[in-house]
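This is the structure I want to talk about, given as structure tokens.
Of the protein chains in this complex, one is absent; all others appear in place.
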Amino acid sequence: MNDDVRTLTAELARDPGSLVFLDLAEVLRRRGQLDAALTVAASGLARYPALADAHALHARILAERGDGDGAFDGWMNALQLEPSHQAAHRGLGFLYYRAGDLGRALRHLEFAAQAAPEDAGLRAAIERVRAAAVPAPEPPAHPGDEAVSPEPAAPAERGVLPTSRAIPFAIDAESGTSSDSELFAGLDGARDGLLLLDQHGLRLGGALRDEDGADVSDAVAAHLAGVSREAARAARLLGLGAWQSLGIECEYGNAHLVAPTADTVLLTVRDVAVPAGRLGLVAERAAQAARRWLERVA
Amino acid sequence: MSLVNFTAREITCKIVYYGPGRSGKTTNLQYVFGRVPETRRGRMVSLATHGDRTLFFDFLPIELGSISGFTTRFQLYTVPGQSYYNATRKLVLQGADGVVFVADSQARRFDDNIESLQNLQENLLEQGVDVRQMPIVFQYNKQDLPRDLVLARADLDEALNFRGVESFAADALHGSGVFETLKGISELVLRKLAVGGPAA
Amino acid sequence: MSGAEHALRRISAVRGVRGAMLVSAPDGLVVSESSMEDVDGRAIAALAASLAGRLRRAAGGAGLGRPTVIQLRGETGTLLAVPAGEELLVVAVGDRETNLGLARLELLEAARGIA
Partner (left out) sequence: MRVLEGWVSGPLSRFLDESAARLVLLMTSSGQVVAQHGFTRSVDVMSAAALGAGIMASTGELAHLMGSPRFGALVHQGTEQGLLLSGFDTPRGRWIGLVAFGPESSVGIVQLFFQQFTDEIAAATPPEEQRGPVLAENFEHELNASLRALFGR
């Protein structure tokens, strides 16, 4: 990219309709001249309101100026125009992370990574968000030291910090117990077939593994985030009363979903050979264990 | 009908450029589009045929700025002039706050102007709007053409402007009279709001 | 009567089933329905397809492959959904007395016939 502001400015003046505003605004942003960058990006956006890159760049500058809401709108607009826009997913991932919504943060970062699998910075960001979503050994002494910035969404450099990260895990840290070992102790599948989530799709305990033994808990958790709400909605609107369970028979395994408490969901997964009826019983026993555990740690 | 938002202090008015085919309605909007800074206008939407004749309407939103503490926006529409497009003309006219009648000053288009004006009255009447209650100004376009081809403003006033409203001589292609016309209709439309029009 | 209509009738005949329908999975619209009592068919189609779509993504993420039967149980009734190929879902709604085992088999049979 040509990074000479003067040359780019002259080029833009010569041809105000050209896309060179993107380069110019980006150079200004990198130099920290955010007001100038914003002016250039905004006028380019006015000319090209259907250009996802223009929305994403505008949003990035807003984010760096501390306007999180404006940045959110901008990145959402970019995604509306181009659903796989990498920078927009990356930016939203950061905003969600900052807001403490780790499930959504992870989803956006993973989308971004699909478009740029070789991006090491992005991979590192995903790892850090994942790490934040599992029980931390001890809470950070100064939250400010934890300013993780999934580069290049850089507001963290400017002192914007994650505010409410991983609240469920603070519970573990305080009680000093290891959730995974106690939660489903004595139950079959405690480490690879039972997963307890909060209403935002964050893992509270348990784990799921795929057939290769890889831990797929977070990916499944992210997908299940809205399921209990959706199940409740469907049951209510279809006159089925309050929802009690959701059974899913699949090609390679069966799953069973129940809500041990109003704001948690328990997923039980077993081999296809386990009949649906027995799966329901296993799930009910695990739900009882989860309720006891939740009462203990609360 | 104009929308007024008292909470956000915003006014939005709809102004329709009406007139016979090829009298210069779209040209008026194009000139405005070219002169108004980008930050104060939206995209110009033109639903036109290949020959650039307006098929449904042209649309241009512009932001005037603050007037009496209200952020004021105008939505400028044109209608297709050709007589066979009356159905779409009626649709565009719905809810108009003001009308600019763009007449073609050429003597040979005299009858077309009369016919279009009658058509405007009929269409308004059909929507239950008395043309006498509708803010309207006249623009006599193409006054830059040779003298012997065009009618003078006084002659056109006599033939079309029987209500004696404001009228403007114009050459929309080069911009003369475009601004004055828009200013004229803006005043009329906003004056109606100043004395208390019907609610949104 | 088409094959699909016949299959839906068989499902509706199972004890406790209030109605059955064929739903377009990507857009949640009714394709064909049979004796849907007291419930808005459009609502069933939209909600069942939405739930099935979300569960398909979750099951894929968990390495479970595609869902073959989905069963949402509420206090007073059950929603059953079985994918038939990529684009369709066979859906049934039953009350508390529904013979779920039989209904499940009829849905699977219908899906095989349609896909």
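In order of appearance the chains are A, B and C, and numbering begins at 1 in each one.
Simple rule for what comes next: a residue touches a chain if its C-beta (ideal position, glycine included) is under 8 Å from a C-beta of that chain, and two chains touch if they have at least 3 such contacts.
All values reported here derive from a predicted model rather than from experimental measurement.
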item	value
Omitted chain's touching partners, listed by label	A, B, C
Listed residues C:A4, C:V17, C:A49 or C:L64, member touching the removed chain	C:A49
Touch with the omitted chain, as defined above, among A:S18, A:Q80, A:Q114 or A:Q288	A:Q80
Touch with the omitted chain, as defined above, among B:L3, B:I114 or B:L145	B:L3
Missing-chain contacts mapped onto chain A	45-46, 49, 55, 73-74, 76-77, 80, 83, 233
For chain B, the residues touching the chain missing from this view	1-5, 7-8, 11-12, 14, 35-37, 40-43, 45, 47, 56-57, 59, 61-70, 72-73, 75, 77, 87-88, 91-92, 94-96, 179, 182-183, 186-187, 190-191, 193-200
Residues belonging to chain C that touch the chain removed from view	23-24, 26-29, 42-43, 45-47, 49-50, 53
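By our rule, only the chains that are shown with their structure count from here on.
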item	value
Of A-B and A-C, whichever chain pair has more C-beta contact pairs	A-C
Distance between chain centroids, defined by C-alpha means - chain B, chain C (Å)	56
Distance between the centres, which are taken as Cα means, of chain B and chain A, whole angstrom	51
Cα-centroid distance, chain A relative to chain C, in whole angstrom	31
Residue numbers on chain A that touch chain C, as the complex places them	208, 210-212, 216, 219-220, 222-224, 226-227, 230-231, 233-235, 237-255, 269, 276
Chain C residues within the chain A interface of the complex	38-39, 43-44, 47-48, 50-51, 54-55, 57-59, 61-79, 93
Touching residues on chain A, where the partner in the complex is chain B	42-43, 46-47, 49
